[in-house]
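Note that this complex is displayed minus one protein chain, with the remaining chains in position.
Which chain is which? They are A, B and C, in the order written, and residues in each are numbered from 1.
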Amino acid sequence: MDPSQIADPIITGLLRGGLYALMALGLALVFGVMNIPNFAHGDFYMVGAYLAFFSFTAFGLGPILSIIVAMFGAFILGVLVEKGVFYTLRKRSKKNWVMNTFLLTLGISIVLQNSVKMLFGANYRGVTAFWPGTMQIGSINVSIDRIVGFLIAIIAIAGFWVFLSKTKVGRSIRAVSQDETGSQLVGVNLNWIHTLTFGLSCAVAALAGASLLSITPASPGMGLTPLYKSWFVCILVGMGNVGASIWGGLLLGILETFAYMQFGAGWQDAISLAVIILILLFKPSGLFAKKGVKSALE
Amino acid sequence: MLEVNNIDAGYGNMQILWDVSFSVEQGEVVAIVGPNGVGKTTSLRCIAGIVMPWKGNVEFLGSDITGRQTYEIAKMGLAYVTEETNLFTGMTVMENLQMGGLTISGKNEFNNTLDIVFSMFPRLAERRKQYAATMSGGERQMLAIARALMLNPKLLILDEPSMGLSPQNVEIVFDSILNLKSQNVTVLIVEQNVNYTLEISDRGYVLENGKIVMEGKGKDLLSNDHIKNMYLGIA
Amino acid sequence: MEKKGTFDISRLNGYLGKLGLKPLGFLLIILLAVIPLIITDQFWIRLLTSTLMMAALAMAFDFSAGFININNFGLAAFWGLGAYTSGLLAVNLGLSPWLGMLAGALAAAVLGFLVGLLTLRLSGIFASCMTWFVALALMALTTNWVELTRGSSGLSTPYLVDSLSNIPYYYVMLIIAIGVLILLRVITNSHIGMAFKAIGQDKQAAEASGINFVKYRIFNMTLSCALAGLVGGFYAHYTGVITPTMMHTSNTVEALAICYVGGRGSIWGAILSAFILVPAMELMKGMMEVRMIIYGVLLILVMLVYPAGLAGLCNALYKFMKDKGLFRKFGFVSKNVTGRS
Partner (left out) sequence: MKGMSMGRLIKNRWGVLFLVLILSASLLMMGGCGSGDGDNEASDDKTVKIGVLGPFTGPAARVGEEFKASTEMAFEAVDYQIGDHEIELVWIDSESDAEKAARAYEQAIVKDKIDCGFLNWHSWVSVSCMEVAAKYKIPHFFSIGGTDIVNEKYESDPEKYFYWVGKGWPVPEKLSISYVTTLEEAIDKGIWEPRNKKVAMYGVDNDWGRGFANALRSQFEDAGWEVVSEDWVALGETEFYPMLNKLKSLDVSVIAGTMSDPPSVSSFIKQSREVGLESLIICDGLGWVGEWYDLTGEASDYVIDQIPQWATPEAQKFASEFEERYGLEPGANSGGLCYDLARFLVKVLETCDEQYGDINTENLTKIAKDEVMTGNLTLDDGVMTSVYQYTPETFPDPVVDKEHYIFPVIQYFDGEAKIVWPEEWKEQDLQIPEGM
């Protein structure tokens, strides 16, 4: 067998997986810290793509600046949503929190998608390339956009890792995810951390959406695929395990690429889902479930 | 320094505390004793801002803290070691202590506090890289107290520190409380281990059925007949 | 405590109580049954048929969401599975659509049973995710198995009855919806319903008190999926064409929204909210996005402001009126006042 037959899908899969990992990171973070199964995550991805599109085309900002604008925009939106919705719910009642917030995120998702549709129509808005050109990796050519996208994902994930483990605020976020009461008792302002976390998660999703703009043009319903892909990743590695989401993302990327090449483009979802369901059958708490971390198991 | 004035509190429709009042003065060790499920923990939660009292108020360092958020009260210098310890189990000992010292701004100050805490609990110093989840019950209790001390608290509240510990570990914990007392830390302690507790306390309150039924000096209470009957099993 | 003057109504009440109905609900059902005699406009009949269908789906959803605390996020896929089973059997083997509906229910029940097994070890939200994954996989399979299903081009299926009138469909759907309502009400009012609630709230505690968690959870999932499949089987022969997008998550979301606005864990609340939401949405169809935004905002507001939903509101009003003795005045004396909670 030609080694490039193995190497090519792996390279393609890794490039794809980097952004899955980034998306999954945001999802895992919000679930881990706030216990919110966020089904509007994909819509912040969509918002990011739109913001980047308008910054890039209408305002002529450079690619990097456009992506940064998208991140900030989504961060602010995330903060508003958290303050307006989840904070309100938390004040009212924490009973049945996971289910209630799940429904709230569904509502948010519907509202976001349709508001965007109402504002900008169902058109696809894309750019041909942020950074034109291609590069040879192994035996295949890859566009610079993809490589930069992958690098952005890796840098963002690394940055997050440093932030979470080395800074006071990052540690507080982790502390909240492990024990809310405990973190309040040492003086962590829970509301602030929650808002920050949700905003960050949205910013990360938007970052992914913005960096992929040249590959997936912006449209109102574009968020669904990244949403369920990031859910695959999170459940695959074990819910709330923020660190492992990178491995899950890359794994899913490669898995899908192989499925795609073996069975054709339409089958990738069915195949990767079947594999994930199988894995979960034998390891219901995920591949990298940690002891003491919230798990999917009852 | 801490005054609890006539509080009523409870969960949902169920009232737990009825007109409870007590106080803690600077430098004292004060104990609240009583049987299970009479509202000891609830009263501590009212102080720490986890539970909002229905009626009455709590004053700490001369200001009314009723209804304030837990983290604000913590920042004022009130450290609360809960029964469940509420440790960050996915973090190392060191990280737990770093979280405890969250409110300390300077690096030097932090290191000084850390040194003091490590000198009190040398065992933790040896295990600073260990994850809290993998520690034994006694070590966790120690870590919880240590984390609370990282706050440089003006008042330390301990809820059942000896709960579920082996006699050996209980001794270690009580030794450290005595140690704190010698360093002039104000302590409010809730315990079922009445004998030990009242022994080391300056004053004590007895809480029964959500009401304060008795108060007095630790030693006095120990010699009280009712206490002997109810808690010490001495006829 | 029966009073002489109210004897008959109490008897009726008793019979209805066994079916999980109230006199008012019974009246409404009779009203629904005679509606085609009053409204002859085909559009309204179609609208009511869709409404009843969504109501039945939302009730099936509620059966899991409101009791064992699993939001079956893949409900639409089971609905679609029922439709495809029935449609394919009719197209390829010439099976009568009437039997096809049952076959659809059976197929969905089998898959529901398997999903029940699959999610057995997972807690609420993860079990929901798992049903969702299965649904996505099923949708992908339906889309890609073009040789069998004709993929996204859709499968043309024979109509249930050979008539331009929609009234026969309406009655079939009405019977299904009432059947679903009574079945689910009877089950949830019995000790089984209590067991569901117990395992939905606290698995450990439920097991400790001797409830067979595995049995109840799988039974619940199987039945809920089977009902969705049954409705799907009907749908296949109602529209005459089915596509894999039937299985799309957005259809589940619609059932979910109806269920929650109606009041989770009440079963009948779903009918009430379906009768408000579905026609309202249909009549606002001109305002595409706005109507979806209203859906979303409604869902958010219900969750934030009044999670008991319409059923909770009705119960509260009912109790309020009962406390004021308003029923006594009108001769409605109910033996079983908590029957509707």
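In this text, a contact is a pair of C-beta atoms (placed from the backbone, for glycine too) under 8 Å apart; a residue touches a chain by one contact, two chains touch by 3 or more.
In this text, all values refer to a predicted model and were calculated from it rather than measured experimentally.
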For the chain not depicted, the shown chains it touches: A, C
Of C:18, C:46 or C:121, the one touching the omitted chain in the full complex: C:46
Residue touching the undisplayed chain, where the options are C:85, C:123, C:189 or C:315: C:315
Omitted-chain contact residue, chosen from C:152, C:190 or C:204: C:152
Chain C, residues in touch with the chain not shown (by the definition above): 41-43, 46, 143-144, 146, 150-154, 156, 159, 164, 166, 239-243, 245-246, 276-277, 279-280, 283-284, 288, 298, 301, 305-306, 308, 310, 312-313, 315-316, 319-320, 323, 338, 341
Hidden partner chain, residues of chain A it touches: 4-5, 8-9, 12, 15-16, 117, 121-124, 126, 128-129, 132, 134, 140-143, 146, 214-217, 219, 257, 260-261, 264-266
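Basically, only the chains that are shown with their structure count from here on.
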For chain A and chain C, chains touching each: none
Chain of greatest Cα-centre distance to chain A: B
Most centrally placed chain - per-chain CA mean versus overall CA mean: A
Per-residue multi-chain contacts in chain C, two or more chains: none
In the complex with chain C, residue positions of chain A that touch it: 37, 85, 88-89, 92-93, 96, 98-100, 102-104, 106-111, 113-115, 117-118, 224, 228, 231-232, 235, 239, 264, 266-267, 269-270, 273-274, 276-277, 280-281, 284, 296-298
Footprint of chain A on chain C - complex, ascending: 65, 69, 71, 118, 121-126, 128-130, 132-134, 136-137, 140-141, 143-144, 203, 249, 253, 256-257, 260, 288-290, 292-293, 295-300, 303-304, 307
Complex contacts: residues of chain B adjacent to chain A: 48, 50, 69-71, 74-75, 79-80, 82, 84-91, 95, 98-100, 102-103, 131, 133, 147-148, 150-151
